[in-house]
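With one protein chain withheld, the remaining protein chains of the complex are depicted in position.
Per-chain residue numbering starts at 1, and chain names A and B are given in the order in which the chains are listed.
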Amino acid sequence: MIYDKSSGKIVDIIKNYARKHSLWIVAYGTGCGAIELPPTMTSRYDAERFGIRGSATPRQADVLLITGYLAVKTLKRVIRTYEQMQDPKYVIGFGSCTINGGMYWDSYNTVKALDRYLPVDVYINGCMPRPEAVISGFIELQKLIEAGKANGAKKYKENLDWYRENQRKVIKNWKMPDYNW
Amino acid sequence: MREKETTLYLGPQHPGVTGNMMVKLKVAGDTVVKAETHVGYLHRAFEKLMEQRTWMQSFPIVCRICVPEPDPNEENLARAIEEIEGREVPERAKYIRVMILELSRLAAYMLWMGGQAGTAGLYTVPQWSVGDRDYIIDLFEELTGGRIYHMYIWAGGVRRDLPEGFADKVLRTMDYLESRLPEYDKLFFENAIFQKRAKGVGIIDKDKALEWGVVGPPLRGCGIKHDVRIDEPYEVYDKLDFVVPTHEGGDVWSRAMVRRQEMEQSISIIRQVIDKMPAGEYYNKVPNPLNWYVPEGDAYVKTESARGEFGYYAVSDGGLKPRRVHVRGPAYVHGVSLLEKILVGANISDVAFIMNSLGVCPPEIER
Partner (left out) sequence: MKTQNINIEKEIATEIQNTFHTAEVNIKRNKRIEVKLRNDLIPPFLSYAKNYLTFNHLAHFSCVDWIEQNEFELVYIIYSYEKGVIVLAKTRIDREKAEFVTTRHLWYQAETYERELHEMFGINFKGNDRLNEFILEDWEGIPPYRRDFDTVKYATDNFYTRPGREDAKDVRENVTKINKEEIPEFAKEYSVRSLK
């Protein structure tokens, strides 16, 4: 790797390089997309060769994979899970229904555009995306991390009011702890 | 001394829970005193959405009700429409449908095996079984174009004929899977860890099983021989030769043994179907899908899925769109009322294990 002044400090480059090779996913199957994760993680596609693996708790994880549509009830839990995660953290929107509602465009119980509620770094489209597409989405994320452009968490912190406003519009009974990060 | 009771929230973010649901446990020590399931995290209002769409547009919706095994849903909706209309299905389409249903049952059992072993801490089994499941998924992909959601069965027949050489591929895959079964026995079913964990855990009372609405492998695991495929044969199951395995005990172990033997039966059914499949049309002429009026009437149809009886109650008011389609997934009973009953007295570490053995699939409960 050639050191380039424009891309930041050399420490950042090393940090990003290390981060991109260790992406742990929170084991939270939020929607039907979770069915393509076992093939992705096991012997046939073996995502672990890219440093991608599951993690049981949000506090040890780096990636929140939103596998599909989010019901309002789940959105509340997902926001809590996301806020519990430690930096660096990234969000991947998985499936068409996270992008524009997909086939649930007229459902009264699912949110239609995920990036209004959580900062999405990478979207993977398709219903359902194939394991190859999932891996390609992760590689896209790795490229963003290496270039230092995967700054969703920073965006979330800076624009917290905007995100909160959108979240509260959908979630009626807001009883959530405030994490002081 | 009585131990202090604590409340424990298992899920919705928990690696062992089968999908996106939550079980609120009251525990004393590590024994469950009271369990309460909370569902609704996957509610997409399918039944409402179907009322907004035409009958044919409902097919892409219904297959998303159950992710590990979408085909019984399509089969059910197709048969409900056919029953209301009195529409006949060509013989070849019936055989193809049975083949699809059995392939999806095998795939679902493969995935179940991975999940069941994973919750017992045996992480090699998912690497094998999910990998082998992909051979079936590849067959589906060649036949229907989709890995997970097929949208292949529809009212009046199936969407396309078998591609050239497909039957041979299916037979080859069956040979391979059959040769793998003894290996799975060695790795998983004869594994001392699994046997010790599974025996005597999560027992369903045999006398109460029918009344509680238990269906599918959990019912046959109690030693009661009931299966929609023999009780009320649909498609061509009455022309096929197969046995319905049962096992006494009603615990996780006997449910696992029932599923293990059913895998053999499924392989044998698929072979028979390919052997007996007649030539001919694979669908009957149907009206324009955008202008398909289904006459007034209602129908209750049921299919045996990998988890048990899958029922659809469909009502038509003579219009383009369904009046009401109400889905009864097997997990509707297994995942709420039954689970709450049999979790009492179990260990915390066995909760996810028992849920897996019952085949709880939350999207079926809330749809």
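Basically, a residue touches a chain if its C-beta (ideal position, glycine included) is under 8 Å from a C-beta of that chain, and two chains touch if they have at least 3 such contacts.
All of these numbers come straight from a predicted model, not from anything done at the bench.
Though it is not drawn, the left-out chain touches A, B in the full complex.
Per the touch definition above, the residue from B:169, B:206, B:271 or B:324 contacting the chain not shown is B:324. Contact with the chain that does not appear here is found for just one residue of A:73, A:89 or A:130, A:73.
Remark: the omitted chain is touched by one listed residue; of A:113, A:147 or A:160 this is A:113. The chain that is not drawn here is touched, among residues B:25, B:257 or B:333, by B:333.
For the chain missing from the display, the contacting residue among B:17, B:32 or B:49 is B:49, taking the whole complex into account. Residue positions on chain A in contact with the hidden chain: 72-73, 76, 99-101, 105-113, 116, 166, 169-173, in rising order. The set of chain B residues touching the chain not shown comprises 39-40, 43, 45, 47-49, 51-52, 83, 86, 210-213, 226, 231-232, 298, 300, 302, 309, 311, 313, 315, 323-324, 326, 328, 332-333, 336-338, 341, 366.
Just so we're on the same page, only the chains that are shown with their structure count from here on.
Taking each chain's centre as the mean of its C-alpha atoms, chain A lies 30 Å from chain B.
Interface residues of chain B facing chain A in the complex, by the touch rule stated above, are 12-15, 19-20, 40-45, 48-49, 52, 60-61, 64, 67-68, 111, 114, 126-128, 130-131, 133-134, 137, 147-149, 363. The part of chain A that touches chain B in the complex is made up of residues 26-32, 34-36, 38-39, 42-44, 54, 56, 58, 69, 71, 73-74, 77, 81, 103-104, 106-110, 127-128, 130.
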